[in-house]
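Every protein chain except one is present and positioned as in the full complex.
Here the chain labels run A and B in written order, and each chain numbers its own residues starting at 1.
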Amino acid sequence: MSQEENITQSLVSQFGFLEGNIRITRPRRIFLETSLENFPKVFAHAVKELKFNHLCTITGFDELDKLAFMYHLAQESGVLLNLKTSVSKDNPTINTVMPLFPGAEIYERELVDLFGAKVNGLPLGNRYPLTDDWPKDQYPLRKDWKPSQLDEKEGHTHA
Amino acid sequence: MHNSDRFKIPLGPQHPALKEPEGFSIALMGEKIMGLDIRLGYNHRGIEKACEERNYLQALYLVERVCGICSHAHATCFIQAVEEIAGVQLPRRAQYIRTLIAELERIHSHLLWLGVAGHEIGFDTLLMYTWRDREIVMDLLALVTGNRVNYGMNTIGGVRRDISPEDIAEILKGVDILEERTKYYIEVATQETSIIQRLSGVGVLTKEEVLRLDAVGPTGRASGVSRDVRRDDPYAAYGEIKFNVITDDHCDVYGRTVVRVKELMESYSIIRQCLKNLPEGPLTVKVPRKIPAGEAISRYEAPRGEDVHYVKSNGGEKPERVKIRAPTLANIQAVKQMLKDRYLADMPIVVAAIDPCFSCTDRVISIAEPKKDNRVISWETLRNYGIDWYTAHGIDFTELNNKFRKKLERV
Partner (left out) sequence: MAGTLFSILIFPGLLFLCIAGLIFEYVDRKAYARLQNRVGPPWFQPFADFIKLLGKENLMPCAANPTMFNLAPLFAFASVVTVFLYIPLWQTKSSFSFDGDIIMILYLLTIPTLAFFIGGWYSTSLFARLGSVRAVTQLFAYEVPLFMSILASALLADSWSLQKIAVYYAQHPAYCLFNSVGFAITLITLLGKLEKAPFDIPEAETEIVAGPFTEYSGKLLALLRLTIDIEMVAGAALVVAVFFPFALMFSPVVGFIVFLIEVLVVVLLLSLLRTIIARLRIDQMIDFCWKWLVPLALFQLLLNLILKGALS
């Protein structure tokens, strides 16, 4: 059995609800989706038990009425586990993963700025990557955002 | 400022130590750094958003422009993900050529870094020497790809240019010279007292901290973390090539220097193997006209560390989502740790030691358009925009412009 299948097996045996939600797209690539309430368990298990100890990055998605987040975790062996979870746009609140990965701070700030996610537990600090005077409620990576919105808001005086 | 015993020094967004705009605000007590505040984002250009507005081929060229130095890294990383979604198996010759360019790029980047490091510690001689030798590899890149930077070698399903036997001879010749020079730099970097004085013990990042903060590339490897995507998650032709992953346990800037110069030697060996085993065959394969729906994540060991691109396709003309994580973003967070209790004089070299590339880091957004719905800004508009801006700030160039115009008319 390949190492990817081993990992999948271990995950499914631990968390029955993952059955059918795991895809191996090619050697060293595992994609899996989970609901928000199950996410912390699965995430912690992957990091602590399965030794996925390197967080590559977090990708945000705008999926119509939901915001989705994909955490790309890597193992020493080169296997990538892509954990996806989603949250409603009305209250897009997720918990920070900084206790496990202090380096995730900047990735989470990016989600805050570009997708309008709310991240519980993120310490105060500079925003990234947008400017301090960026208009509120404008999240550039959401699908409905157009650069023209920025002009309307600012009234563009060039000065 | 007078009453407090702390100075607050702004390093950036514009500062001679930084080649790109990025803000560091340092609280100083005497010469000692008491606190550091990093503000990123000045180079945010909206590339991720812009990719969603373009088709895959256009996006490829855009992504190549994420960074001027590791352009091949970003282009390859992106295109690997697209090819994975399309289910394309690359011809072996194309894989070898990609690997070759990747290593040439690594040489150019590491030599550039060595020079910048020299400059940051006030050793301009090293800068002049390494940048002179860097011209050799720049010429080779120009010979093979036609460009010194932004090579444009990749296309979906292969590479765009072949290399001829003459090119191979030239590259081998250049690599021989570079190897000689690199041996000399290894000697300089490991034996010259004033360099060692300035580098060792500076910017310490222990192995545990590397793992905790997810530092990548030479920054991590210099702390004894053997992490290299080329070996762990092989792409292109790396699976068929023998090379060592260089690590060092100095954990400081000196270690990072040693790792980089030794990696240069590995790159020469990889290039020689690539050229020796260069398979015959086509350069591209046929790719379905439409990229099917799907998602893929691609990793690539750029000169600065692990580069990650995620691409999601919805089966349409344009990618649904493109996510780029450049190595600097992973490393910049370690800088705070490295500068704890250090001196102001160490600041430039510590920042430089992660080989920061803020263009890469900041990729995304902010299109300030002078006029609405006018995506392409004509030269005239841009010029007027500038004039308006200065006039609004009380600087009037009208007279000067008129003079200039008259002069032009006379010619």
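Following the convention adopted for this analysis, a contact is a pair of C-beta atoms (placed from the backbone, for glycine too) under 8 Å apart; a residue touches a chain by one contact, two chains touch by 3 or more.
From a predicted model like this one, the values you see are computed outputs, not experimental measurements.
**Student:** Considering the full assembly, with which of the depicted chains is the omitted chain in contact?
**Tutor:** In the entire complex, chains touched by the missing one are B.
**Student:** Of the residues B:Asn147, B:Ser164, B:Ser194 or B:Asn244, I need the one that contacts the missing chain.
**Tutor:** Only one listed residue reaches the unshown chain, and that is B:Ser194.
**Student:** Of the residues B:Tyr184, B:Tyr343, B:Trp389 or B:Phe404, which one touches the chain left out of the display?
**Tutor:** Of all options in B:Tyr184, B:Tyr343, B:Trp389 or B:Phe404, contact with the hidden chain holds for B:Tyr343.
**Student:** Can you say which of B:Gly87, B:Gly122 or B:Gly386 touches the chain missing from this structure?
**Tutor:** Within the whole complex, the residue contacting the unshown chain is B:Gly122.
**Student:** In the full complex, which residues of chain B touch the absent chain?
**Tutor:** Listed in rising order, the touching residues are 1, 7-10, 15-17, 28, 31, 118-126, 128-129, 132, 192, 194-195, 197-198, 343-348.
Methods note: only the chains that are shown with their structure count from here on.
**Student:** Which whole number of Å gives the spacing of the CA centres of chain A and chain B?
**Tutor:** About 24 Å, centre to centre.
**Student:** Can you tell me which positions in chain B touch chain A when the two form their complex?
**Tutor:** 37-41, 44, 46, 48-49, 84, 211-215, 227, 229, 232-234, 294-297, 299, 306, 308, 310, 312, 321, 323, 325, 329-330, 332-334, 362, 364-370, 372-373, 385, 388-389, 392-393
**Student:** Considering only the defined contacts, which chain A positions touch chain B in the complex?
**Tutor:** Within the complex, chain A contacts chain B at residues 25-26, 28-29, 31, 53-57, 59-61, 70, 72, 74, 76-78, 80, 82, 101-107, 114, 126-131, 140-141, 145, 147-148, 150-151, 156-159.
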